[in-house]
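Sending over a structure as structure tokens; questions will come in a sec.
Note that one protein chain is taken out, while the other chains of the complex remain in position.
And then subunit A:
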Amino acid sequence: MSQVQARFFTENKKYLIDDVPFSIPAASEVTDLSGVINKLLEAKNDGHKHVEFDFLVQGQFLRTSLASRMETENISTEEVVEIEYVEKFTAPQPEECVMHDDWISSVEADSEWILTGSYDKTARIWSMEGKAVMTVAGHTDVNLYNGLSSLLLTASLDQTIMLWEWNSERNKVKARHCCRGHAGSVDTVAVDPTRTKFCSGSWDKMLKIWSAVPTEEEDEIEEPNRPRKKQKTEQMGLTRTPLMTFSGHNEAVSSVLWMDAEELCSASWDHTIRLWDAETGGQKNTITGSKVFNCISYSPLCRRLASGSTDRHVRLWDPRSKDGSLVLLSLTSHNGWVTAVRWSPSHEHQLVSGSLDNVVKLWDTRSCKAPLYDLAAHEDKVMCVDWTENGLILSGGADNKLYTYRYSACVLDAGA
């Protein structure tokens, strides 16, 4: 088996070559194949510059030699092998390293601002260049999660969620509402796509849906026999009570997200991921895993759920499937608990995960054995990751540092 008949194709019009089978040595690897494609392209148009390519055989990235791959996949050597080639993803470029005073528990970014929550009981707003813009201090305890532009949400171990209004021109933050109702630390919040509601998950096993619209006079009924509390609420904004409470989990809720405007998804320590109807509060589906779920992420592009749990694996689930305990794919390379996962907002195959082994990994689901890139900048546990629309990867951890990476390849590839 020295020669293999192969036909190369790509979806990128820029690098199109003739649709004829080539005979290539079976022992050739990615660099050899890349050389072949570059030679062909050079022969076709003179102005071609050298480009590194990656190759997919039957939808999986080629990482070993072609021969061994065909052997493991049981591909007949008699037939013509269809090989897809894409431009190789360039490594994410580290941009900023932002120091915090304490561990970073959560991070969220949009195209302009970065919002981080920290264990020093504050949330901070940073510009993209890493300048501290605003410090939001108000929680009496460790600070956790956050939300949308101009309106900020912070959830805390002190069992409250605060809704802040931030005026970026005047750079002032005002606490609008203090959402009370949880009987345990609030571990996760998520804003629905319409930005009128948000959902929170807590250690008290409950999911609560709150209104995200700030109102002036909406001071909800407070029990009259607690004058001290009353005083506090006046300082910290108007008290708000939940619109709806979903109970069903047997253990703490670790992560919650909106799949669309009507559907909620929550992951819990009771080894389940549950799908809820946000309107009626009914459970639609349950995915049962074998370990505690730390985090979930949903990609509308590929309609898959990615979960990180208290073992080494990132698992992909199909939320629509009825037999909800089937793992589609598990990505195994971490050495510690996976504490954070985030799908790429623009690429249907890519996701990023952070783990207790201090490493952030960039994955492509077409290569489940090994990640595309390891981002090993953290010196301690990675607690949170985020991926913005404009191709910025952020990760924060127990070493008090927030790292940002520019990942350009996905932007280029997005059109494909």
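Keep this in mind: a residue touches a chain if its C-beta (ideal position, glycine included) is under 8 Å from a C-beta of that chain, and two chains touch if they have at least 3 such contacts; residues count from 1.
The rule is short, and it goes like this: contacts and distances are computed from a predicted model.
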Chain not displayed: protein name in its UniProt record ("beta-fructofuranosidase", "Guanine nucleotide-binding protein subunit gamma", "Integrator complex subunit 4" or "Ribosome biogenesis protein BOP1"): "Ribosome biogenesis protein BOP1"
Options A:28, A:185 or A:333, residue touching the unrepresented chain: A:185
Which residue of A:15, A:119 or A:343 touches the chain not shown here: A:119
Sole contact to the chain not displayed, among A:207, A:252 or A:368: A:252
Options A:61, A:103 or A:387, residue touching the unrepresented chain: A:103
Subunit A residues that touch the omitted chain in the full complex: 103, 105, 119, 142, 158-159, 183-185, 203-204, 251-252, 269, 290-292, 294, 310-311, 336-337, 356, 381, 383, 398
